[in-house]
Every structure is written in structure tokens, then in C-alpha cells.
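Sharing a structure, written as C-alpha cells. Questions coming.
Note that one protein chain is taken out, while the other chains of the complex remain in position.
Moving on, here comes chain A:
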């Protein structure tokens, strides 16, 4: 029985178990009138039975599938001729792969020997046995579980508490998945980064002023020194993010204040969704816009007033990125400004404050934590943004504070390092992971600092 069918059958059984237990709970108290004699509502008895039917079976199903292939392979290898088994780890792996491919009807490397054919048949039969055994085990577990739950149904049985216990467990598992994923990502980046730091000293990476990740393939190759100083990249990232934040925080906050305090109902109903459309434009499209419209515009106008502007500039990328970020700030700030109680406004107007005084001295301070939250989100977005920068800011790792020159960012370099064929024993490839790790650390530090700042300066109402 294929796994999908098995799961569908299991779901069907769970539905049946639910109905059976629910009916039975009503039955033991003599119909709908006796519901109050039950400890829990009838549906809880149903859910209890469904859980007993489904949960153990699903756990066994998951474990079985997780270990099935290793066990079957081991069994098959044990039956292989002695001379094959005595091969080295890597070669044995190749043979096993071939046999599996043969069993599944894929193309194999080299010709097929009778031994291999036999092994493949053996593998297939093991697989079939396993599938059949799994179906039997799972279905009998489901039936057994249902039977157990069915027997437990009685007026005194606390089905609701049991069901809620299981639901609580599910909630805990869901919340830890996010945490474990984060840990997993950090670890996967960390191990590759450690390999990188084994080849390039940590200090050279963190304090180096030169970025040129070209590794020599032959000893006598020219111009492939391989310099891995990350400072120019972080400088570029900060420059572009700074430009973007200058644009976005001002425009975003101002438009939020306008929308929430000055705009009429109709204006607000129209303008807010339109602003939020900005957030829906794909970043690639922003990239076109930056590279084809904004960057040439800046260059042409710059040359008119005698400035030397490169055709890919930090300014172009930063401006367009800032516009992309506006809705993050305006929308979130608008929400938190609206959440400031009317009583605060009344109090301020009541002592004769003007609207602008009220906004500056009462509303903004009260809304500050939320506004900073929005700005933080925007900063993380700006630092992590890639597409616009790839297209509009260039690839050359210039160490400059001049927004009219082309710079490159951490994310852009990660992309260029990992695009195409890579060799995972070269520092050139591994540098990407080190950059990723540094980026992660920087954003994390920014978040911690900002949280601290907010806690210190917040004005809490209520």
C-alpha cells in the first residue's frame, strides 16, 4: 500500500473513531438529554478517540519511514558477495547507489552484472515486505487505539483535559520548530564559516580592507591573490542601508502622521492601501527601476552640475531601496499611532495644545516602541536586500563614503560567490558562509541594541 493511500485510510479511520466515540459518549448517558452528566462535551470524546487512533500510528509511520531505507540497505549489503562487501566505504556507496538505481528502473553507471540484478531484486522484495508490514502495523495500531479510547468512554472520564493536553503539546512543538530552525541555520552557517576561518585568519577577514576573492588554481597564475577583507562590503552595506533609511524613515513617518492624524476617512481609506502596494512590488522590478531609470537620471543630473557620478551608484540603490521600505514604516507606524488612546489626545487638547504639539510631544513618544519596531524591521530588510543592489549599485568592492560611486554589499557578494559551479574546499566559496555569519551577528546586535533603546525611552500608557 503506497504511503499516501495509507495516510488517507488513516485519516478516514480517525474520522470514524471520532464519530464512534462521540456516539458512544451520548449512548452511555442515554442520549442528548444526558449530556450534562458527561464530564466533557461529546465532541471531546470523539477527539480523544481520533487522537488515540491517529497519533501512535502516525508516530510509527514517521519513524518507520525515517529508518526504513537504512535498514533495508544494510540488509541488502549483508547479502552481497564477500568481495563487494570488502570494498572501501566510498566504493561500496557507489555500488549500493547503482543497485538502488537498478531497482527503481533508473540509468546505472556501467553494465549490469547478474549479482547486481539479484541484489536489486532482493532490494525490491525487501521494500515490498517493509511497505506491507508498515500498513499492517499502522492500521492495527489505529484500530487498537480506537478500541482503547472506546473502552475508556464513561461519564466520569475527563476527555477534555486529555485532548487539551495533546493540543498543548502540539502548540509547544510548533513554537519550538521556529527556534530549532534558527539554531539549525546558525549551525549550518557556523560550521562552513569555521572551515573558512581555518584557511583565512579571522582577523584578516574582519579587519581587512581589501576584498578580492580570487583564488589561484595554478601556482603561477597572475592576479589571483585572494584577499578576504570584509570591511569594504560592510561599509557598502551600511552606506546603502543608511541612504535607504534616511529616505524611508522620513517619508514613512511623515506619511504615517498624515494618514493617522490629518487625513480624512476617505483619504485614509484610499491612500493607505495604495502605499501598501509599494510593498507588493517584487524587488527585481525595483532593481530594473533603479538600474534603468534612477541611476542614469542621477548620473546625467550629476554631470550637469559637474559631479562625477558612476553609472551604478550607491545613491541610486539606496534611494530606490528607501522607497521600497516606506510602507513597512508608514503602515506599522500608522497602526501604532492610531492605537494611542483618544484620552491622550483629549488631555493634550484640553490644556490648549495644538495638533502639532500634541503629535510631537504626546503621540509620538507614546507610539515610539511601535515606530522603532517598524524601523528595525525596515533596517533588517535594507541590510538583507539583494536584488536592487545587484542591479543598481555594482559589484566593485570600493571602500568609500561617497554615495555617487559604485559599492557592493555583503548580500551581493554572497550571491556572486555562490552562483555557478563551486568547489567547497576553496576559501572563495566558503567566504560566503563567513559573510552570512557576520551579517547575522550584525543584525542580531542591531536588534538587541534597539530593544534596549526602546525599553529605556518608552512612555507606557495604561
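Throughout what follows, a contact is a pair of C-beta atoms (placed from the backbone, for glycine too) under 8 Å apart; a residue touches a chain by one contact, two chains touch by 3 or more; residues count from 1.
By definition in this document, contacts and distances are computed from a predicted model.
Entry comment: the absent subunit's protein name, as recorded by UniProt, is "Phosphate ABC transporter ATP-binding protein", drawn from "Phosphate ABC transporter ATP-binding protein", "Cytochrome bd-I ubiquinol oxidase subunit 1 apoprotein", "Aspartyl/glutamyl-tRNA(Asn/Gln) amidotransferase subunit B" or "Cell division protein FtsX". The hidden chain makes contact, of the residues A:31, A:306 or A:352, with A:352. The chain that is not drawn here is touched, among residues A:56, A:147, A:365 or A:384, by A:365.
What chain A contributes to its contact with the hidden chain is residues 264-265, 341-354, 357, 361-362, 365-366, 459-462.
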